[in-house]
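What follows is a single structure, and I will ask about it in a moment.
Here the complex is missing a single protein chain, while all its other protein chains stay put.
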Amino acid sequence: MRYLPHSAHERSEMLGVIGAADIEALFSAVPKSAFKSFELALPSHQPEFRVEAYMRTLAGKNHAAGDGPFFVGAGAYRHHVPATVDHLIQRSEWLTAYTPYQPEISQGTLQMLFEFQTQVARITGMEVANASLYDGSTATAEAVLMARRLTKRNRIVLSGGLHPHYRDVVRAYLKDDPDLVCLASSPEGQGDLLSQIDSGTAAIVVQTPDFYGHLRDLKSAAEAAHAQGALLIVVITEIVSLGLLEAPGALGADIVVAEGQSIGNALNFGGPYLGLMATRREFIRQMPGRLCGETVDADGVRGFVLTLSTREQHIRREKATSNICTNSGLCALAFSIHMALLGESGFVRLARLNHANAVKLARMLGTVPGIELLNKTFFNEMTIRLPVPAAPVVEMLAQAGVLAGVPVSRLEPGNAEVENLLVLAATELTTHADIEMLAECLHAAIGEDGQ
Amino acid sequence: MTTKFTPDHEYIRVEGSTGIVGITPYAQEQLGDIVFVELPVVGKTLKKGDEAAVVESVKAASEIYAPVSGTVTEINPALSKEPGLVNADPENAGWMFKIAITDANEVETLLDADGYSELTL
């Protein structure tokens, strides 16, 4: 077996040093009834080329996003990742290092995390950011719990524009909690959010651009929340939007959580992704996840360490802010490298390109008879209403090689109001030809279906 | 003015009906560099033995328990900026909170200086 260094001879030599007759002797604590008491019905080891051939067959059964026109978004976005990013993150020293618990020999990871935290703080307009969480959805749930700790209040109000999966994750984390108010998901608005805030409210959760692509007024939300002593949690699923849109921190956000996948990370069928969390400096002691901080070494040279660890499970145990341990280190690295390559000018241009392509998409969709665009505002994603249920149309277009977007019914099954709705995204990778083909196919599909 | 001690290394310096609470020099030495002190809110009512405050070193968080029952009347504002005062001067500048003592008899049940020093030998 190519991954195991010992020869048979070495194994017996080592058993000799141990003083064990055979390997079974080392498992003597295992109850006899459970030790190798079964025939393992799994295939035997394989040479590399066989494994590769088999995995290629599996991969070949999937339609890759790059195989044709592609408009799928709804919380995960297909962007170009520079070749440099993927090359660098595969370097041994990044890929095969552990969590930087020994700072003297982990300064690469630690300095990168410090740079990453700075980037995230600047993009979101907040004072501090952590070293990542699992993804945007779990980061949202963590933010909700953090707001409860900070305010010592319980009521949480989720806007109807929050990604349905994010809402479901918060529900799972706060199972059966009577103080969790989830406003109905609605393509028209976020529900009557602001009137839901009362003196027992810990936080309101507002996503912008929201699930349907609408841009939300964070300033009024912040003012309404703060007037009652509640916090504003802002959720962002498309981080590229912040190249063009005002920073939530400048509009009064108290906690910003985001999905960072768009920068540096491939679609990967949903994971691994990158949870971002940023907040005010005064709130850091209630922030979950790892934090990297600057300090000096014994020679007075600048260096970095994981800090404020007493918040975490390995020290605080049952009193920890969260049970999180492993986070998304390598995804944070990919994000940070890609963001460094973009720089301010590149990030802004990327956002502008995305918006420009989305405007083209919106205009073209407007020419298809029977299609209604629901958005007055959007960044790179929008919702249209078809004259027929959206899911079969999407399936029909997929057969033609066009991945048209996400039928809202996939995330909100059984809700008649959304059955005909389709959420579509455009990015810098969307071409004019893609948009034309989509419009043609939609036209054909609706026409056929309508008759 | 008397100073009494708990087996958990808190001291309470009693001035009339008020007690000033902190941790002993021995405790601060065991804990190492204190990096953060979480203090109770003024007005909080504590029973003897309740968790009143938390002191954190880099790798540990330790609870400080109320040596007697009472109401918190004042907290040491200097500790938020300078938690190291607990190390440098635990018995004076590094005090943590003042408590209005409900039951003076509870003070009597605590250790005196000799009793406490026997504990830390």
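Every chain is named by a letter (A and B) in the order it is written, and numbering of its residues begins at 1.
We adopt the following convention: a contact is a pair of C-beta atoms (placed from the backbone, for glycine too) under 8 Å apart; a residue touches a chain by one contact, two chains touch by 3 or more.
Here is the rule we use: contacts and distances are computed from a predicted model.
Q: Would you mind picking the UniProt name of the chain not drawn here, from "Multiple monosaccharide ABC transporter ATP-binding protein", "glycine dehydrogenase (aminomethyl-transferring)", "Protein LplB" or "Aminotransferase"?
A: The UniProt record for the chain left out of view names it "glycine dehydrogenase (aminomethyl-transferring)".
Q: Taking the full complex into account, find the residue in B:Asp33, B:Asp50, B:Glu63 or B:Glu108 that is in contact with the omitted chain.
A: Candidates B:Asp33, B:Asp50, B:Glu63 or B:Glu108; residue touching the omitted chain: B:Asp33.
Q: Which of these touches the unseen chain: A:Leu180, A:Met277, A:Met339 or A:Val418?
A: Considering the complete complex, A:Met339 is the one touching the chain left out.
Q: Tell me, which residues in chain B touch the chain that this view leaves out?
A: 33, 35-36, 56-59, 83-84
In this section, only the chains that are shown with their structure count from here on.
Q: What residues on chain A touch chain B, complex-wise?
A: Residues of chain A touching chain B: 285, 309-310, 315-316, 319.
Q: Taking the touch rule as given, give the residues of chain B at its contact with chain A in the complex, in rising order.
A: Residues in contact with chain A: 35-36, 38, 56-61.
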